[in-house]
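Shown here: the complex without one of its protein chains, the others still in place.
For chain A:
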Amino acid sequence: MTAHAAGTIVARFELADARFEVEPLRAQLLRDAAGAYASFEGWVRDHNDGRPVLGLRYEAYAALASAEGRRIVEEAVARFAITGVHCVHRTGDLAIGDLAVWVGVSAAHRGAAFDACRFVIDEVKSRVAIWKHERYADGDLQWLHPEPAAAGSTDEPRGEGAR
């Protein structure tokens, strides 16, 4: 048989303080039992909220972020029929077009691969202790502290600490 026969289910979450290659990580998710692979790549875009963005920095509370990230990929294994899941999130300074976050999922069938991939990126965005600091073309800087989706509060202190 092949090197990818059966084996335990991969469930990994990592922070990376430098650029990383996706292909070797993807290769580690291959299994003979996997008929599907789905991935998500989050890239740094050149605008946010209508403002031109020059670049950004991600700051993490590494101990907490790593622990919560591991919890999320383990939840994905428990909830979906997948054979492997891996998420890597950048920290530090990033330029436009840089890869900020990658999620890869392998599964027997595409439905579980897509669903688990979506689950992981959504949960990472809402639960993992990482903050984005954006640098704008007009010279302004800002930490992003988004409102929870369900909250209706208007006293948004999201620009606190800016400038």
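We adopt the following convention: a residue touches a chain if its C-beta (ideal position, glycine included) is under 8 Å from a C-beta of that chain, and two chains touch if they have at least 3 such contacts; residues count from 1.
As a convention for this text, contacts and distances are computed from a predicted model.
Visitor: Please identify the absent chain by the protein name in its UniProt record; candidates are "ABC transporter ATP-binding protein", "ABC-2 type transport system permease protein", "Probable alginate O-acetylase" or "Molybdopterin synthase sulfur carrier subunit".
Guide: The correct option from "ABC transporter ATP-binding protein", "ABC-2 type transport system permease protein", "Probable alginate O-acetylase" or "Molybdopterin synthase sulfur carrier subunit" is "Molybdopterin synthase sulfur carrier subunit", the UniProt name of the unshown chain.
Visitor: Who touches the missing chain here, A:38, A:76, A:101 or A:116?
Guide: Counting the whole complex, the residue in contact with the absent chain is A:101.
Visitor: Extract the touching residues of chain A with respect to the undisplayed chain.
Guide: 42, 58-61, 63-65, 67-68, 89, 100-101, 121, 124-133, 143-148, 153, 155, 157, 160-162
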